[in-house]
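A single protein chain has been omitted; all remaining protein chains appear in their positions.
Our next item is chain A:
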Amino acid sequence: SGELYCSLPNPRNVHFESINMKNVLHWSAPEGTGDGVLYKVKYAVYGIGKWIRKPECRNINRTWCDLSSETSDYEEQYYASVKAFLNGTCSDWMETTRFNPLTDTKIDPPMVSVSSTDRSISIILTAPEKWKRSPEEESISLLQVYPGLKYNVSVLNKKTKKRWFFSISNNTLVVPWLEPGTAYCVSAQIHVTTPLLDSAFSKEHCITTLKDK
């Protein structure tokens, strides 16, 4: 295309930020350029020659571009690239490193639901879903993507401050032999051994065991 000699400084720190395989390309504006910089974005599947332009991210002034749809096949790996334009001049294309959605994504904590009897609490955990294009699209749990996915569960006795940790593979846990009428707080984390991926711990879910009958 008829671009002028590219003397504009380059976009910086071009990289993917990925959570549950929602893969968004981010970058920083070229050094020393104020407002008015526009960008365009392209991406490529590693091993296939073609760079593909992303029309929705053409002549944009924001510094991110959602490429989740284009990078949704996690059996492939990808590159993406950004070019800046200002006052008729442009920068070079600046590329990401090779992006592997399977290993380079971050995972949200699991959803936690808790119920109790007088002497036990029951915990049900739900792994987050992989990003999907629309609500109508079939949901894929990250459990399907990472067969070795486990849960680390923390249970805290609010009265004694005693804490237990459990590591479980299935998504339910019953903690027996508890004290009646006592508040317990539960928090859980997802742990994938290989590739090594750990979510943050969920926020605490507190519940009080029933009083003694």
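Here is the rule we go by: contacts are C-beta pairs under 8 Å (C-beta built on N, C-alpha and C of every residue); 3 or more make two chains touch, one makes a residue touch a chain; residues count from 1.
What we mean here is this: contacts and distances are computed from a predicted model.
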Per UniProt, the name of the complex member that is left out, chosen from "Ribosomal RNA-processing protein 4", "Glutamyl-tRNA(Gln) amidotransferase subunit B, mitochondrial", "Interleukin family protein" or "Skp1-related protein": "Interleukin family protein"
Would you mind spotting which of A:Thr63, A:Gln77 or A:Thr182 touches the chain that isn't drawn? A:Gln77
Which of A:Asn13, A:Ser28, A:Thr193 or A:Thr208 contacts the chain that the document leaves out: A:Thr193
Mind pulling the chain A residues that touch the left-out chain? 44, 46-49, 75-77, 79, 97-98, 100, 102-103, 147-148, 193-196
